[in-house]
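Here the complex is missing one protein chain, while the rest keep their positions.
Letters A and B mark the chains in the order given here, with residues in each chain numbered from 1 onward.
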Amino acid sequence: MLVFGTPRTAVFAHLDSIGFTVRYGRQLVRIGGPQVESGYRLVGHDAQGDVACTLAVDDETGELSYEFTRDIERGTELTFACDFRETADTVQSCYLDNRLGVWNALRLAETLEHGILVFSCWEEHGGGSVAYLAKHIYETYGVRQALISDITWVTEGVHAGQGVAISLRDSLIPRRSYVERIRQIAKAAGIPHQLEVEGGGGSDAKELQHSTQPWDWCFVGAPEDHVHSPDELVDKRDIASMLALYQVLMREL
Amino acid sequence: MLVFGTPRTAVFAHLDSIGFTVRYGRQLVRIGGPQVESGYRLVGHDAQGDVACTLAVDDETGELSYEFTRDIERGTELTFACDFRETADTVQSCYLDNRLGVWNALRLAETLEHGILVFSCWEEHGGGSVAYLAKHIYETYGVRQALISDITWVTEGVHAGQGVAISLRDSLIPRRSYVERIRQIAKAAGIPHQLEVEGGGGSDAKELQHSTQPWDWCFVGAPEDHVHSPDELVDKRDIASMLALYQVLMREL
Partner (left out) sequence: MLVFGTPRTAVFAHLDSIGFTVRYGRQLVRIGGPQVESGYRLVGHDAQGDVACTLAVDDETGELSYEFTRDIERGTELTFACDFRETADTVQSCYLDNRLGVWNALRLAETLEHGILVFSCWEEHGGGSVAYLAKHIYETYGVRQALISDITWVTEGVHAGQGVAISLRDSLIPRRSYVERIRQIAKAAGIPHQLEVEGGGGSDAKELQHSTQPWDWCFVGAPEDHVHSPDELVDKRDIASMLALYQVLMREL
(Lines give C-alpha, C1' and ligand atoms only; values in the text may rest on other atoms or scores of the structure.)
Protein backbone atom coordinates (compact mmCIF):
# COMPACT_ATOMS: atom_id res chain seq x y z
CA MET A 1 0.00 0.00 0.00
CA LEU A 2 1.45 3.36 -1.05
CA VAL A 3 0.02 6.60 0.33
CA PHE A 4 0.63 9.92 -1.45
CA GLY A 5 -0.16 13.38 -0.03
CA THR A 6 -3.66 13.85 1.33
CA PRO A 7 -5.55 10.99 -0.29
CA ARG A 8 -9.20 11.18 -1.36
CA THR A 9 -9.28 8.08 -3.61
CA ALA A 10 -7.70 4.60 -3.48
CA VAL A 11 -6.70 2.54 -6.54
CA PHE A 12 -6.91 -1.25 -6.14
CA ALA A 13 -4.76 -3.45 -8.41
CA HIS A 14 -4.62 -7.17 -7.70
CA LEU A 15 -1.29 -8.98 -7.86
CA ASP A 16 -2.46 -12.60 -7.88
CA SER A 17 -2.73 -14.90 -10.89
CA ILE A 18 -5.00 -17.72 -11.96
CA GLY A 19 -3.45 -21.16 -12.32
CA PHE A 20 -3.51 -24.68 -10.94
CA THR A 21 -2.59 -26.63 -7.81
CA VAL A 22 -1.14 -30.14 -8.07
CA ARG A 23 -3.48 -32.55 -6.28
CA TYR A 24 -2.99 -36.34 -6.08
CA GLY A 25 -1.39 -38.49 -8.77
CA ARG A 26 -1.27 -36.20 -11.79
CA GLN A 27 -4.50 -34.34 -10.99
CA LEU A 28 -4.75 -30.56 -11.07
CA VAL A 29 -7.33 -28.28 -9.42
CA ARG A 30 -7.95 -24.70 -10.51
CA ILE A 31 -6.82 -21.49 -8.87
CA GLY A 32 -9.47 -18.99 -9.99
CA GLY A 33 -10.99 -19.56 -13.42
CA PRO A 34 -8.25 -20.32 -16.00
CA GLN A 35 -9.12 -21.32 -19.54
CA VAL A 36 -8.02 -24.89 -20.13
CA GLU A 37 -6.78 -26.50 -23.30
CA SER A 38 -4.60 -29.56 -23.75
CA GLY A 39 -1.07 -28.49 -24.56
CA TYR A 40 -0.96 -25.23 -22.60
CA ARG A 41 2.54 -24.96 -21.11
CA LEU A 42 2.69 -24.59 -17.32
CA VAL A 43 5.56 -23.71 -15.03
CA GLY A 44 6.28 -23.96 -11.32
CA HIS A 45 8.79 -25.06 -8.73
CA ASP A 46 8.91 -27.79 -6.09
CA ALA A 47 11.61 -29.17 -3.77
CA GLN A 48 13.07 -31.20 -6.64
CA GLY A 49 13.56 -28.11 -8.79
CA ASP A 50 11.94 -26.24 -11.62
CA VAL A 51 8.88 -27.60 -13.39
CA ALA A 52 7.93 -26.99 -17.04
CA CYS A 53 5.02 -29.27 -17.89
CA THR A 54 1.99 -29.51 -20.13
CA LEU A 55 -1.72 -29.26 -19.32
CA ALA A 56 -3.98 -32.14 -20.33
CA VAL A 57 -7.78 -31.91 -20.39
CA ASP A 58 -9.79 -35.13 -20.49
CA ASP A 59 -12.20 -34.89 -23.43
CA GLU A 60 -14.92 -36.90 -21.68
CA THR A 61 -14.80 -35.72 -18.10
CA GLY A 62 -13.07 -32.35 -18.35
CA GLU A 63 -10.67 -33.48 -15.63
CA LEU A 64 -7.33 -31.72 -15.53
CA SER A 65 -3.90 -33.29 -15.28
CA TYR A 66 -0.31 -32.59 -16.25
CA GLU A 67 2.23 -34.37 -18.41
CA PHE A 68 5.79 -34.25 -17.17
CA THR A 69 8.93 -36.36 -16.90
CA ARG A 70 8.46 -36.84 -13.16
CA ASP A 71 5.79 -36.50 -10.49
CA ILE A 72 5.32 -32.99 -9.14
CA GLU A 73 4.93 -32.57 -5.39
CA ARG A 74 1.46 -32.30 -3.93
CA GLY A 75 0.35 -28.70 -3.43
CA THR A 76 2.72 -27.20 -6.00
CA GLU A 77 1.30 -24.18 -7.80
CA LEU A 78 1.52 -24.01 -11.58
CA THR A 79 0.97 -20.96 -13.77
CA PHE A 80 0.92 -20.41 -17.51
CA ALA A 81 4.37 -20.20 -19.11
CA CYS A 82 4.87 -16.62 -20.25
CA ASP A 83 5.15 -15.94 -23.98
CA PHE A 84 5.21 -12.16 -24.21
CA ARG A 85 4.43 -10.82 -27.68
CA GLU A 86 4.41 -7.16 -28.67
CA THR A 87 3.46 -5.44 -31.90
CA ALA A 88 3.18 -1.76 -32.76
CA ASP A 89 -0.47 -1.86 -31.67
CA THR A 90 -0.85 -4.64 -29.08
CA VAL A 91 0.65 -6.58 -26.22
CA GLN A 92 -0.14 -10.26 -25.75
CA SER A 93 0.74 -12.54 -22.84
CA CYS A 94 -0.76 -14.51 -20.02
CA TYR A 95 -1.67 -12.45 -16.97
CA LEU A 96 -2.19 -9.08 -18.61
CA ASP A 97 -5.06 -9.46 -16.15
CA ASN A 98 -3.75 -8.09 -13.91
CA ARG A 99 -0.15 -7.17 -14.72
CA LEU A 100 -1.54 -4.25 -16.71
CA GLY A 101 -3.63 -3.08 -13.79
CA VAL A 102 -0.50 -3.18 -11.65
CA TRP A 103 1.52 -1.44 -14.38
CA ASN A 104 -1.15 1.26 -14.53
CA ALA A 105 -0.86 1.82 -10.77
CA LEU A 106 2.94 1.98 -10.95
CA ARG A 107 2.93 4.44 -13.84
CA LEU A 108 0.34 6.48 -11.98
CA ALA A 109 2.75 6.60 -9.03
CA GLU A 110 5.25 8.55 -11.12
CA THR A 111 3.10 11.69 -11.05
CA LEU A 112 0.57 11.07 -8.28
CA GLU A 113 0.22 13.85 -5.73
CA HIS A 114 -2.72 12.67 -3.61
CA GLY A 115 -4.05 9.16 -3.44
CA ILE A 116 -3.51 5.58 -2.29
CA LEU A 117 -2.26 2.68 -4.41
CA VAL A 118 -3.27 -0.74 -3.09
CA PHE A 119 -1.79 -4.01 -4.33
CA SER A 120 -4.18 -6.77 -3.32
CA CYS A 121 -4.25 -10.55 -3.41
CA TRP A 122 -6.73 -13.46 -3.79
CA GLU A 123 -8.87 -11.44 -6.20
CA GLU A 124 -8.99 -14.39 -8.61
CA HIS A 125 -9.95 -16.85 -5.91
CA GLY A 126 -12.69 -15.53 -3.67
CA GLY A 127 -10.94 -12.53 -2.17
CA GLY A 128 -9.25 -12.15 1.15
CA SER A 129 -7.12 -9.03 1.46
CA VAL A 130 -9.30 -6.11 0.40
CA ALA A 131 -11.66 -6.40 3.39
CA TYR A 132 -8.95 -5.60 5.91
CA LEU A 133 -7.05 -3.19 3.66
CA ALA A 134 -10.27 -1.24 3.04
CA LYS A 135 -10.98 -1.07 6.77
CA HIS A 136 -7.46 0.16 7.48
CA ILE A 137 -7.66 2.79 4.74
CA TYR A 138 -11.06 4.08 5.82
CA GLU A 139 -10.17 4.22 9.51
CA THR A 140 -6.70 5.73 8.98
CA TYR A 141 -7.27 8.14 6.09
CA GLY A 142 -11.05 8.55 5.89
CA VAL A 143 -10.87 7.52 2.22
CA ARG A 144 -13.94 5.79 0.77
CA GLN A 145 -13.64 6.41 -2.97
CA ALA A 146 -12.17 3.52 -4.97
CA LEU A 147 -11.10 2.83 -8.52
CA ILE A 148 -10.52 -0.78 -9.58
CA SER A 149 -7.42 -0.93 -11.80
CA ASP A 150 -8.08 -4.23 -13.53
CA ILE A 151 -8.65 -5.67 -17.00
CA THR A 152 -12.07 -6.50 -18.49
CA TRP A 153 -13.45 -8.32 -21.53
CA VAL A 154 -13.75 -7.46 -25.19
CA THR A 155 -17.43 -8.13 -25.97
CA GLU A 156 -20.05 -7.21 -28.54
CA GLY A 157 -20.32 -3.86 -26.75
CA VAL A 158 -16.74 -3.16 -25.72
CA HIS A 159 -14.19 -3.20 -28.53
CA ALA A 160 -10.40 -3.29 -28.63
CA GLY A 161 -8.88 0.08 -29.48
CA GLN A 162 -11.87 2.24 -28.57
CA GLY A 163 -10.59 3.27 -25.14
CA VAL A 164 -10.60 2.24 -21.51
CA ALA A 165 -13.88 0.74 -20.23
CA ILE A 166 -15.84 2.42 -17.45
CA SER A 167 -18.01 -0.34 -16.03
CA LEU A 168 -21.56 0.69 -15.12
CA ARG A 169 -22.10 -2.71 -13.50
CA ASP A 170 -20.95 -6.33 -13.43
CA SER A 171 -22.41 -8.95 -11.06
CA LEU A 172 -22.67 -6.04 -8.62
CA ILE A 173 -24.01 -2.52 -9.12
CA PRO A 174 -22.01 0.49 -7.88
CA ARG A 175 -23.60 3.68 -6.58
CA ARG A 176 -24.84 5.55 -9.65
CA SER A 177 -23.87 9.07 -8.52
CA TYR A 178 -20.22 8.06 -8.17
CA VAL A 179 -20.09 6.40 -11.59
CA GLU A 180 -21.76 9.46 -13.10
CA ARG A 181 -19.03 11.72 -11.68
CA ILE A 182 -16.41 9.49 -13.30
CA ARG A 183 -18.25 9.59 -16.63
CA GLN A 184 -18.42 13.38 -16.49
CA ILE A 185 -14.71 13.72 -15.73
CA ALA A 186 -13.80 11.35 -18.58
CA LYS A 187 -16.03 13.23 -20.98
CA ALA A 188 -14.77 16.68 -19.96
CA ALA A 189 -11.15 15.49 -20.29
CA GLY A 190 -11.82 14.18 -23.81
CA ILE A 191 -10.27 10.79 -23.01
CA PRO A 192 -11.48 7.94 -25.26
CA HIS A 193 -13.56 5.51 -23.22
CA GLN A 194 -16.35 2.95 -23.51
CA LEU A 195 -19.26 2.14 -21.21
CA GLU A 196 -19.52 -1.46 -20.09
CA VAL A 197 -22.66 -3.22 -18.79
CA GLU A 198 -22.34 -6.83 -17.67
CA GLY A 199 -24.58 -9.20 -15.72
CA GLY A 200 -21.69 -11.28 -14.39
CA GLY A 201 -18.06 -11.02 -13.39
CA GLY A 202 -16.52 -9.32 -10.41
CA SER A 203 -13.41 -7.70 -9.03
CA ASP A 204 -11.85 -6.42 -5.83
CA ALA A 205 -14.96 -4.26 -5.67
CA LYS A 206 -16.90 -7.25 -4.29
CA GLU A 207 -15.09 -6.87 -1.02
CA LEU A 208 -15.64 -3.11 -1.03
CA GLN A 209 -19.37 -3.49 -1.77
CA HIS A 210 -19.77 -5.89 1.15
CA SER A 211 -17.43 -4.07 3.49
CA THR A 212 -18.26 -2.47 6.82
CA GLN A 213 -17.41 0.95 5.41
CA PRO A 214 -19.52 2.95 2.92
CA TRP A 215 -17.18 2.64 -0.09
CA ASP A 216 -17.97 4.01 -3.51
CA TRP A 217 -16.25 2.11 -6.29
CA CYS A 218 -15.98 1.90 -10.04
CA PHE A 219 -14.14 -0.55 -12.28
CA VAL A 220 -12.07 1.35 -14.84
CA GLY A 221 -9.87 -0.79 -17.07
CA ALA A 222 -8.78 -1.70 -20.58
CA PRO A 223 -10.55 -4.63 -22.27
CA GLU A 224 -8.72 -7.76 -23.35
CA ASP A 225 -9.43 -10.61 -25.72
CA HIS A 226 -8.70 -14.32 -24.96
CA VAL A 227 -9.49 -13.75 -21.27
CA HIS A 228 -7.77 -15.98 -18.68
CA SER A 229 -5.73 -17.81 -21.33
CA PRO A 230 -1.98 -17.67 -22.11
CA ASP A 231 -2.89 -15.40 -25.01
CA GLU A 232 -4.53 -12.37 -23.37
CA LEU A 233 -4.43 -9.54 -25.92
CA VAL A 234 -4.77 -5.80 -25.27
CA ASP A 235 -4.66 -2.83 -27.62
CA LYS A 236 -2.02 -0.26 -26.65
CA ARG A 237 -4.44 2.61 -27.23
CA ASP A 238 -6.66 1.21 -24.47
CA ILE A 239 -3.70 1.00 -22.09
CA ALA A 240 -2.80 4.60 -22.86
CA SER A 241 -6.33 5.86 -22.29
CA MET A 242 -6.55 3.85 -19.06
CA LEU A 243 -3.49 5.57 -17.61
CA ALA A 244 -4.62 8.99 -18.89
CA LEU A 245 -8.03 8.57 -17.30
CA TYR A 246 -6.58 7.47 -13.96
CA GLN A 247 -4.29 10.51 -13.95
CA VAL A 248 -7.24 12.84 -14.41
CA LEU A 249 -9.51 10.98 -12.00
CA MET A 250 -6.96 11.01 -9.19
CA ARG A 251 -6.74 14.78 -9.55
CA GLU A 252 -10.43 15.55 -9.89
CA LEU A 253 -12.42 13.00 -7.93
CA MET B 1 -31.79 5.84 9.55
CA LEU B 2 -34.17 7.17 12.20
CA VAL B 3 -33.40 6.77 15.90
CA PHE B 4 -36.16 7.03 18.53
CA GLY B 5 -35.61 7.26 22.32
CA THR B 6 -33.34 4.62 23.80
CA PRO B 7 -33.32 1.93 21.13
CA ARG B 8 -33.08 -1.80 21.85
CA THR B 9 -34.18 -3.10 18.41
CA ALA B 10 -33.60 -2.01 14.80
CA VAL B 11 -36.08 -2.51 11.95
CA PHE B 12 -34.56 -2.99 8.48
CA ALA B 13 -36.70 -2.15 5.43
CA HIS B 14 -35.04 -2.19 2.03
CA LEU B 15 -35.79 0.60 -0.44
CA ASP B 16 -34.40 -0.91 -3.64
CA SER B 17 -36.32 -2.59 -6.45
CA ILE B 18 -35.70 -5.41 -8.88
CA GLY B 19 -35.57 -4.52 -12.57
CA PHE B 20 -33.30 -4.48 -15.58
CA THR B 21 -30.23 -2.66 -16.93
CA VAL B 22 -29.96 -1.85 -20.63
CA ARG B 23 -26.85 -3.58 -22.03
CA TYR B 24 -25.75 -3.49 -25.68
CA GLY B 25 -28.08 -3.29 -28.68
CA ARG B 26 -31.49 -4.09 -27.20
CA GLN B 27 -30.21 -6.53 -24.57
CA LEU B 28 -31.28 -6.35 -20.92
CA VAL B 29 -29.61 -7.82 -17.83
CA ARG B 30 -31.41 -8.38 -14.56
CA ILE B 31 -31.24 -6.33 -11.37
CA GLY B 32 -32.06 -8.88 -8.67
CA GLY B 33 -34.46 -11.66 -9.67
CA PRO B 34 -37.46 -10.25 -11.54
CA GLN B 35 -40.05 -12.53 -13.11
CA VAL B 36 -39.91 -12.16 -16.87
CA GLU B 37 -42.75 -12.42 -19.39
CA SER B 38 -42.98 -10.96 -22.87
CA GLY B 39 -45.22 -7.92 -22.77
CA TYR B 40 -44.43 -6.68 -19.27
CA ARG B 41 -44.36 -2.87 -19.41
CA LEU B 42 -41.12 -1.23 -18.26
CA VAL B 43 -40.31 2.39 -17.50
CA GLY B 44 -37.14 4.42 -17.08
CA HIS B 45 -35.35 7.60 -18.07
CA ASP B 46 -32.27 8.41 -20.10
CA ALA B 47 -30.69 11.60 -21.46
CA GLN B 48 -33.17 11.60 -24.36
CA GLY B 49 -36.17 11.60 -22.01
CA ASP B 50 -38.70 9.22 -20.52
CA VAL B 51 -38.84 5.60 -21.56
CA ALA B 52 -41.96 3.39 -21.58
CA CYS B 53 -41.08 0.14 -23.33
CA THR B 54 -42.00 -3.52 -23.39
CA LEU B 55 -40.08 -6.58 -22.19
CA ALA B 56 -39.39 -9.39 -24.69
CA VAL B 57 -38.20 -12.86 -23.67
CA ASP B 58 -36.67 -15.12 -26.32
CA ASP B 59 -38.57 -18.43 -26.22
CA GLU B 60 -35.51 -20.47 -27.16
CA THR B 61 -32.67 -18.85 -25.24
CA GLY B 62 -34.46 -16.97 -22.46
CA GLU B 63 -32.51 -13.87 -23.45
CA LEU B 64 -34.07 -10.56 -22.48
CA SER B 65 -34.57 -7.50 -24.66
CA TYR B 66 -36.86 -4.50 -24.97
CA GLU B 67 -39.13 -3.21 -27.70
CA PHE B 68 -39.25 0.55 -28.06
CA THR B 69 -39.48 3.27 -30.68
CA ARG B 70 -35.83 4.23 -30.19
CA ASP B 71 -32.64 2.85 -28.70
CA ILE B 72 -32.27 3.35 -24.96
CA GLU B 73 -28.90 4.48 -23.65
CA ARG B 74 -26.49 1.89 -22.32
CA GLY B 75 -26.73 1.46 -18.55
CA THR B 76 -30.26 2.84 -18.22
CA GLU B 77 -32.25 1.18 -15.44
CA LEU B 78 -35.77 -0.03 -16.16
CA THR B 79 -38.42 -1.01 -13.64
CA PHE B 80 -41.92 -2.45 -13.94
CA ALA B 81 -44.57 0.13 -14.83
CA CYS B 82 -46.79 0.56 -11.78
CA ASP B 83 -50.41 -0.54 -12.05
CA PHE B 84 -51.74 -0.13 -8.52
CA ARG B 85 -54.97 -2.03 -7.84
CA GLU B 86 -56.90 -1.98 -4.59
CA THR B 87 -59.98 -3.90 -3.47
CA ALA B 88 -61.70 -4.06 -0.08
CA ASP B 89 -59.44 -7.00 0.82
CA THR B 90 -56.22 -6.69 -1.17
CA VAL B 91 -53.60 -4.43 -2.69
CA GLN B 92 -51.84 -5.40 -5.90
CA SER B 93 -48.88 -3.75 -7.62
CA CYS B 94 -45.28 -4.26 -8.52
CA TYR B 95 -42.84 -3.67 -5.70
CA LEU B 96 -45.10 -4.39 -2.74
CA ASP B 97 -41.81 -6.13 -1.94
CA ASN B 98 -40.64 -3.90 -0.43
CA ARG B 99 -42.87 -0.80 -0.50
CA LEU B 100 -45.02 -2.51 2.14
CA GLY B 101 -42.01 -3.15 4.36
CA VAL B 102 -41.13 0.53 4.05
CA TRP B 103 -44.77 1.52 4.67
CA ASN B 104 -44.77 -0.68 7.77
CA ALA B 105 -41.66 1.12 9.07
CA LEU B 106 -43.15 4.55 8.36
CA ARG B 107 -46.47 3.71 10.07
CA LEU B 108 -44.49 2.30 12.98
CA ALA B 109 -42.70 5.65 13.24
CA GLU B 110 -46.00 7.37 14.10
CA THR B 111 -46.10 5.78 17.55
CA LEU B 112 -42.58 4.45 18.11
CA GLU B 113 -40.95 5.45 21.39
CA HIS B 114 -37.73 3.45 21.38
CA GLY B 115 -36.11 1.88 18.36
CA ILE B 116 -34.25 2.42 15.11
CA LEU B 117 -35.73 2.40 11.60
CA VAL B 118 -33.22 1.58 8.87
CA PHE B 119 -33.90 2.08 5.17
CA SER B 120 -31.38 -0.04 3.27
CA CYS B 121 -30.37 -0.60 -0.32
CA TRP B 122 -29.02 -3.36 -2.64
CA GLU B 123 -31.05 -6.01 -0.78
CA GLU B 124 -32.32 -7.38 -4.10
CA HIS B 125 -28.87 -7.52 -5.64
CA GLY B 126 -26.31 -9.01 -3.29
CA GLY B 127 -26.43 -6.47 -0.47
CA GLY B 128 -24.13 -3.60 0.25
CA SER B 129 -25.47 -1.16 2.83
CA VAL B 130 -26.52 -3.23 5.85
CA ALA B 131 -22.95 -4.28 6.75
CA TYR B 132 -21.84 -0.72 7.49
CA LEU B 133 -25.19 0.42 8.87
CA ALA B 134 -25.22 -2.53 11.28
CA LYS B 135 -21.68 -1.73 12.43
CA HIS B 136 -22.59 1.91 12.98
CA ILE B 137 -25.74 0.98 14.93
CA TYR B 138 -23.98 -1.54 17.13
CA GLU B 139 -21.02 0.70 17.89
CA THR B 140 -23.10 3.84 18.45
CA TYR B 141 -26.19 2.50 20.22
CA GLY B 142 -25.21 -1.00 21.38
CA VAL B 143 -28.25 -2.37 19.55
CA ARG B 144 -28.01 -5.93 18.22
CA GLN B 145 -31.64 -7.05 17.92
CA ALA B 146 -33.11 -6.80 14.42
CA LEU B 147 -36.45 -7.27 12.72
CA ILE B 148 -36.55 -7.56 8.93
CA SER B 149 -39.54 -5.61 7.63
CA ASP B 150 -39.91 -7.26 4.25
CA ILE B 151 -42.42 -9.28 2.23
CA THR B 152 -42.35 -13.08 1.84
CA TRP B 153 -44.09 -15.72 -0.27
CA VAL B 154 -47.53 -17.33 -0.20
CA THR B 155 -46.77 -21.08 -0.24
CA GLU B 156 -48.45 -24.38 0.64
CA GLY B 157 -47.72 -23.53 4.28
CA VAL B 158 -48.21 -19.77 4.40
CA HIS B 159 -51.58 -18.52 3.18
CA ALA B 160 -52.95 -15.10 2.28
CA GLY B 161 -55.20 -13.65 4.97
CA GLN B 162 -53.97 -15.77 7.84
CA GLY B 163 -51.64 -13.18 9.31
CA VAL B 164 -48.08 -11.90 9.15
CA ALA B 165 -45.40 -14.57 8.71
CA ILE B 166 -42.72 -15.10 11.35
CA SER B 167 -39.91 -16.87 9.52
CA LEU B 168 -38.17 -19.64 11.46
CA ARG B 169 -35.56 -19.89 8.72
CA ASP B 170 -34.84 -19.24 5.03
CA SER B 171 -31.49 -19.98 3.39
CA LEU B 172 -30.04 -18.93 6.76
CA ILE B 173 -31.04 -19.94 10.28
CA PRO B 174 -31.47 -17.29 13.00
CA ARG B 175 -30.69 -17.88 16.67
CA ARG B 176 -33.55 -19.97 18.02
CA SER B 177 -33.86 -18.25 21.41
CA TYR B 178 -34.52 -14.88 19.73
CA VAL B 179 -37.15 -16.27 17.37
CA GLU B 180 -38.82 -18.04 20.30
CA ARG B 181 -39.13 -14.73 22.17
CA ILE B 182 -40.83 -13.22 19.13
CA ARG B 183 -43.22 -16.16 18.87
CA GLN B 184 -44.12 -15.84 22.56
CA ILE B 185 -44.80 -12.12 22.25
CA ALA B 186 -46.98 -12.64 19.16
CA LYS B 187 -48.92 -15.39 20.89
CA ALA B 188 -49.41 -13.46 24.13
CA ALA B 189 -50.62 -10.42 22.16
CA GLY B 190 -53.16 -12.52 20.25
CA ILE B 191 -52.01 -11.20 16.88
CA PRO B 192 -52.77 -13.48 13.91
CA HIS B 193 -49.54 -14.90 12.51
CA GLN B 194 -48.11 -17.86 10.61
CA LEU B 195 -44.83 -19.72 10.97
CA GLU B 196 -42.70 -19.94 7.86
CA VAL B 197 -39.97 -22.51 7.14
CA GLU B 198 -38.04 -22.21 3.90
CA GLY B 199 -34.86 -23.78 2.56
CA GLY B 200 -34.04 -20.86 0.26
CA GLY B 201 -34.46 -17.14 -0.04
CA GLY B 202 -32.79 -14.37 1.91
CA SER B 203 -33.10 -10.81 3.10
CA ASP B 204 -31.14 -7.99 4.70
CA ALA B 205 -30.54 -10.54 7.46
CA LYS B 206 -27.80 -12.13 5.34
CA GLU B 207 -25.58 -9.16 6.04
CA LEU B 208 -26.48 -9.25 9.74
CA GLN B 209 -25.76 -12.98 10.01
CA HIS B 210 -22.33 -12.48 8.45
CA SER B 211 -21.55 -9.22 10.20
CA THR B 212 -18.75 -8.53 12.64
CA GLN B 213 -21.28 -7.90 15.40
CA PRO B 214 -23.37 -10.55 17.21
CA TRP B 215 -26.77 -9.62 15.75
CA ASP B 216 -29.97 -11.50 16.45
CA TRP B 217 -32.47 -11.21 13.64
CA CYS B 218 -35.88 -12.43 12.55
CA PHE B 219 -37.79 -11.91 9.32
CA VAL B 220 -41.35 -10.76 10.12
CA GLY B 221 -43.49 -9.86 7.11
CA ALA B 222 -46.74 -10.33 5.23
CA PRO B 223 -46.79 -12.94 2.45
CA GLU B 224 -47.48 -12.05 -1.17
CA ASP B 225 -48.56 -13.94 -4.25
CA HIS B 226 -47.05 -13.40 -7.76
CA VAL B 227 -43.67 -12.65 -6.24
CA HIS B 228 -41.28 -10.34 -8.14
CA SER B 229 -43.81 -9.70 -10.91
CA PRO B 230 -45.81 -6.55 -11.75
CA ASP B 231 -48.77 -8.22 -10.04
CA GLU B 232 -47.62 -8.76 -6.45
CA LEU B 233 -50.76 -9.32 -4.34
CA VAL B 234 -51.13 -8.93 -0.57
CA ASP B 235 -54.13 -9.41 1.72
CA LYS B 236 -54.89 -6.31 3.81
CA ARG B 237 -55.40 -8.41 6.94
CA ASP B 238 -51.78 -9.55 6.68
CA ILE B 239 -50.59 -5.95 6.38
CA ALA B 240 -52.63 -5.01 9.45
CA SER B 241 -51.27 -7.87 11.53
CA MET B 242 -47.73 -7.06 10.36
CA LEU B 243 -47.97 -3.51 11.68
CA ALA B 244 -49.71 -4.62 14.87
CA LEU B 245 -47.01 -7.18 15.57
CA TYR B 246 -44.20 -4.68 14.97
CA GLN B 247 -45.83 -2.23 17.37
CA VAL B 248 -45.91 -4.85 20.12
CA LEU B 249 -42.45 -6.21 19.36
CA MET B 250 -40.80 -2.80 19.48
CA ARG B 251 -42.29 -2.29 22.94
CA GLU B 252 -41.56 -5.71 24.39
CA LEU B 253 -38.39 -7.06 22.79
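Simple rule for what comes next: a residue touches a chain if its C-beta (ideal position, glycine included) is under 8 Å from a C-beta of that chain, and two chains touch if they have at least 3 such contacts.
Everything quoted here is computed from the prediction, not taken from an experiment.
Only one of A:R8, A:R30 or A:H159 touches the chain withheld from this view, namely A:R30. Screening B:C121, B:L172 or B:I185 for touch with the missing chain picks out B:L172. The omitted chain makes contact with just one of the residues B:G49, B:G190 or B:P214: B:P214. If you put the missing chain back, the residues of chain A touching it would be 21-25, 29-31, 74-75, 122, 125-129, 131-132, 134-135, 207, 211-212.
Annotation for chain B: contacts to the undisplayed chain at residues 155-157, 168-169, 171-173, 195, 197-199, 209-214.
Quick note on the criterion: only the chains that are shown with their structure count from here on.
Put simply, the C-alpha centre of chain A and that of chain B have 34 angstrom between them.
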